[in-house]
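Complex shown without one protein chain; remaining protein chains in place.
Letters A and B mark the chains in the order given here, with residues in each chain numbered from 1 onward.
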Amino acid sequence: MNLKYFTNGLWKENPTFVLVLGTCPTLATTTSGFNAMGMGLATTFVLLFSNIFVSLLKGFIPDKVRIGAFVVIIATFVTVVDLLMKAYTPGLYGKLGIYIPLIVANCILLGRAESFAQKFSVFPSALDGLGVGLGFTMALTSIGCVREILGSGSLFDIKFVAQDARTILLFIMPPGAFFTFGYLFAMVNRYKKGQ
Amino acid sequence: MEYIQILILALFVNNVILSQFLGICPFLGITNKITTCIGMGAAMMFVMALCNLITYFIQIYVLNPLHIEFLQTISFILVIAALVQMVEIILKKVSPPLYQALGIYLPLITTNCAVLGIAILALQKNYNVIMSVYYAAAIAAGFTVALILMAGIREQLELVDTPEGMKGFPQTLIIGGMISLAFMGFAGLV
Partner (left out) sequence: MAKLESSLTNMVISLSLISAIMAAALGVTYLLTKDTIANVERKNINTAIQQVVPAFDNDPFADQFKVNNGTDTFVCYPAKKASQVVGYAVKTFTNKGFGGHISIMVGFLPDGTIYNTSVLEHKETPGLGTKMTDPKFKNQFKGKNPNSYNLSVKKDGGDVDAITAATISSRAFCDALGNAFKAVHKKVLSSNNAAVTDSSAIQKGGLK
């Protein structure tokens, strides 16, 4: 049992804090813990299935057209997620909006297909997809929670300040995304140096 | 009048990078030199305008009449990927100097979410074909402005001693935050 395929993406090759891929959704969808988690899980779903299918089909894909084939596979699962979320989580879908179809342009997906799934068999590929996806979800959720606590005075939509209390609104506005991501990134760097 | 409004919105108020968070990767990745940013911006403007033109026709004449709007994502991303490749090949043949200037940025654009994002947004806004292409060009201009501002600051910052953990991406992000904060001042402009 090779659990390292799974844990690799969680921390050592974390897509957000180490590889710095998929920064657009990281900044755009982390206005609250729930939004960030939803975005992370949607990406995880696509990553899991695109990794599985790339790995299954890798023998049938000639080298020269591999990128095109990967894009077709990824775009298919993005559309599947898009339709499923529209049907079953319309509230979250409305909030994430255009960033759901844009998962297709997230470099994490093509990156994992190219560097992992086309070289390994199905099971490790699935574990890798799940690990990287959850690593991404974790990073997004942590940024989302920090922004929500400071900006809205709530955590996962549970408010812990008075209804009309003044919060640091800046943190749920665009600059807050840059600041939160930047400082968390610096903290992760510092921690890694300390080890 | 509407054209001026779109331009001001795209350049300052709803800047594609600083407030819509599309196309962040080049903003963080290649903003070391101002000249690089101008090249990237020009390539981006060319590709985005072309993509908006083509995706407009796909949506209006293929997806809408056949009622397969749900294939928007998959068809657009394939068109963009193919288009960028084609532009690269044609530029190489037709205009080598232009290829020299823009060519190296073209592969970077394929997986840039701003291209797909703006194509979808233009359709959501119900723009006609001319407006849609103009909108793409305006957005790309805003993209270039943000890139150049960032590069200008980073060129200076190389001489400054910053804390170890802040070097690289963290400091770029925090400067991005400050620029974004400054741009919020444009909010009441339109």
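By definition in this document, a residue touches a chain if its C-beta (ideal position, glycine included) is under 8 Å from a C-beta of that chain, and two chains touch if they have at least 3 such contacts.
The structure presented is a predicted model; accordingly, all values stated were derived computationally and were not measured.
Participant: Specify the shown partners of the omitted chain in the complete complex.
Facilitator: Hidden chain, whole complex, touched shown chains: A, B.
Participant: Which listed residue (B:37, B:74 or B:174) would be found touching the missing chain in the intact complex?
Facilitator: With B:37, B:74 or B:174 as choices, the missing chain is touched by B:74.
Participant: Which listed residue (A:30, A:43 or A:79) would be found touching the missing chain in the intact complex?
Facilitator: Result: among the candidates, A:79 touches the missing chain.
Participant: For the chain that's not shown, point to the residue among A:33, A:129 or A:151 touching it.
Facilitator: Checking each option in A:33, A:129 or A:151, the one touching the absent chain turns out to be A:151.
Participant: Suppose we count only contacts with the excluded chain; which residues of chain A make the list?
Facilitator: Considering the whole complex, chain A reaches the absent chain at 31-32, 57-65, 68-69, 72-73, 76, 79-80, 83-84, 86-88, 90, 94, 97, 151-152, 167, 169, 172-173.
Participant: Spell out, residue by residue, where the missing chain touches chain B.
Facilitator: Contact residues on chain B toward the absent chain are 14, 70-71, 74, 121, 124-126, 187-188, 190.
Here, only the chains that are shown with their structure count from here on.
Participant: From the mean C-alpha coordinate of chain A to that of chain B, what's the distance rounded to whole Å?
Facilitator: Those two chain centres are 21 Å apart.
Participant: For chain A, which residues are in contact with chain B within the complex?
Facilitator: Within the complex, chain A touches chain B at residues 20, 23-25, 27-28, 67-68, 71-72, 75-76, 78-79, 82-83, 98, 101-102, 104-107, 110, 170, 173-179, 181-183, 185-187, 189-190, 193.
Participant: Can you tell me which positions in chain B touch chain A when the two form their complex?
Facilitator: Listed in rising order, the residues of chain B that touch chain A are 18-25, 28, 70-74, 77-78, 81, 111-113, 115-117, 120-121, 124, 163-174, 176-178, 180-181, 184.
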